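One chain of protein is taken out of this complex; the other chains stay put.
Residue numbering begins at 1 within each chain, and the chains themselves are lettered A and B in the order written.
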Amino acid sequence: MALLEVRDLQVRFTTQQGVVRAVDGISFDVEAGESLGLVGESGSGKSVSSLAVLGLVPNPPGLVTARSIRFDGQDLTRLSPDALRRLRGNELAMIFQDPMTSLHPLLTVSEQLTEVLGLHAGLRGIAARRVAAAGLGDVGIPEPESRLDAYPHELSGGMRQRVMIAMALLAKPKLLFADEPTTALDVTVQAQILELLTDLRERHGMALVLITHDLGVVAGTTDRVHVMYAGKLVEAAATRALFKTPRHPYTAALLKSVPTLIGDPDVPLPSIEGQPPDLTTLGAGCPFAPRCRRVVERCRLEAPRLELVSATEPGRRGHAAACFEPLLPTAS
Amino acid sequence: MSELHKTAETRGSDLRWQLSDADLEELFRQSKRIKGESLGRDAWRRVRRNRPAFAALVFLALVAFGSLLAPLWPLPSPMVLDLQDEPQPPEWVLARGGWDAKDIWDLNPLDSALLQVRASVFGDLQTGHWLGTDSKGRDLLSRIVWGSRISIQVALAATLCSLIVGVTYGAFSGLVGGRIDNLMMRFVDVLYSIPFIFVVIFLITILNEYRAVLVDDYGIEHITVFYFVIGLIYWLTMARVVRGQVLSLKESEFLAAARVLGASTPRILFRHIVPNVLSIVIVYLTLTVPAVMLFEAFLSFLGLGVEPPKVSWGLLAVDGIEAINPIKTFWWLVFAPALAMGSTLLALNVVGDGLRDALDPKLRGK
Partner (left out) sequence: MLGFLARRFVWFLLTVWVVVTVSFFLMRAVRGGPFSNERSLHPAIEANLQARYHLDWPLWKQYLQYLGPFELSDTGPEALGGDGTDRFGGLLAGDLGPSFKYRDFSVNDIIRQSLPISVALGSLALVFALVLGLGAGILSALYRGRGADVWIRLAATLGIALPNFVIASFLILAFVFVLPLFPVAGWGTLAHLVLPSFALGAPFAAYISRLTRTGMLEVLSNDYIRTAHAKGVPPLRVLWRHALKGGLLPVVSYLGPATAGILTGSLVIEKVFAIPGTGSHFVNSALNRDYTLAMGVTILYTVLVYGLNLVVDVAYSVLDPRIELEDA
């Protein structure tokens, strides 16, 4: 049994323009200790689905439904709000995109860190302070003792993200969701933070779900990758397999639009024609159909399900894609 | 463009990425089809959709109409005394009476004409005391209608005064910038930290000493000075707001963009700066008018503003409070002026808030 098993997760937002189906019936597993990349454009539902697992989607306007969300044996959909709250920041942790705005500007680093310890480990005072300092050291912050009394605005962006990570790891979670943890940072700092996350994951033996729009980020960091488009999972595979032989036309197009250092500078970078669909007026067909080069009649009539396209490659969960006309393994 | 592609693009920026001429032309053709909506029209649409604000606007229009045409309505004189033992309660009847220009304070030619129209339309027919009478036997409804003229006059004149001083000061400070701007704003700060009302009351007291001189030698009515003095308090915030807006516009990227596109200076001024400053000025104005009306009522209440026989809503409120006594409550004297003033001020505030929401570009399209 996997650490996290999500079945048929749906998130809808009621807005003035209509009901937005932000996440439209996705199912996925996260094994203990593994590292999973969740990739998609903004608005594809990748952040919302992780917020939904943690019960952090604001209601109203959001409404989360799921057949089941089993974490470590218990069904999160059946937990009381308070029981779910006790799991959050404890066994299930999350860090966010923008460390500038995600830390409380009016509380010191120490106040924000020790709060977690007080809530989940019953630690207070000097003891909590000592653990907090150790946590800061753990994420590679030099002189952690002296940083404890700093306010977030006195730290650099990379340092703030390290504080966020330290805060999430204080209670030794089994699963960490990292929502675009490097997007707001300088490129050099991005690499450091990714290395740190990989290192921490291995040392703490926790699972990591890395949410990003940047294929480059998942390439070096994760074991498996799930690609989302318009609220649906369109492809799931081991990272190597996905990069080598993408089966869904969307994934393939995405990979082609990533610039490389060895490309011909005079050839324009290919991009995907058209715009992502309006999530309030999704029809019955495949959401990618209007932009797809391999589209057939059937794609406009019914939505393809995520199905195994090849079980031959390593890893017991194989390679799945939601497409009636998947690319052949040799096509890319 | 999706976020993915944007990233791809920025990362590939050193890879020289070009559009073909055909692509470029297609892009231009597409951009021409995109129609902008002017801020004004967008705001009007949203004010209309904001039902309370729209209702308040209609109400204010009715008040203004009723107040402007006061001599036309078949009301008893607001000035002629009819000394009785005590105020008479409201009575929904019609009466005979009528009165002419000598029963009212100074009238302008339009008012005199209206008064004549009234005489020819209604004859000597007039309302009974629909809202009762005050302690001197004067009709309360009539006093409220005529009082509204002075309250509205003061409000408009004082607001205009604050508008002229505030916008000039703020725009000048913002446009000049630098050391002068700094000094001018410091001066505003100093004035801000003075409890102005005390200074103004002090000023009004001293001005009262010069009333005869002002009227005889310069032909300036006491009340005119009064408008001016009130207006002078409220220019400070206006100056700050305008200066801030001008300053941020000066630095804004869209102005830089307009300049890069070759827009002329007058075009930049009138297409970009004026409309942007205007919206914030309008919002602030709609919030200044009720504040000024409140202040007029406040000063008249203290006996430092409008003086009898003229009447304003502030004076009517004093009458109401003086009529409160434990033996017999003349409730209409308390409620009627309070209701008139309260509903008008409420409507002004609602319209102001509605306009602020409507003109806030951050909310556009919502």
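Please note the rule applied: a contact is a pair of C-beta atoms (placed from the backbone, for glycine too) under 8 Å apart; a residue touches a chain by one contact, two chains touch by 3 or more.
Source: prediction; values computed, not measured.
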Practice task
Sort through A:19, A:79 or A:119 and give me the one touching the missing partner chain.
Solution key: A:119
Fill in the blank from the handout: Across A:7, A:85 or A:130, the one contacting the chain not displayed is A:85
Practice task
Check the options B:108, B:193 or B:265 and report the residue that touches the missing chain.
Solution key: B:193
Practice task
With the missing chain put back, which residues of chain B would touch it? List them for me.
Solution key: 189-190, 193-195, 197-199, 201-206, 209-210, 213, 290, 294, 297-298, 301-304, 314, 317-318, 320-321, 324, 326, 329, 331, 334, 338, 341-342, 345-346, 348-350, 353
Completion exercise
Touching the unshown chain, chain A contributes residues 54, 56, 82, 85-90, 93-94, 96, 98, 101-107, 115-116, 119-120, 151, 153, 164, 167-168
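We adopt the following convention: only the chains that are shown with their structure count from here on.
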Problem - Averaged-CA centre spacing for the pair chain B and chain A, given as whole angstrom - result: 53
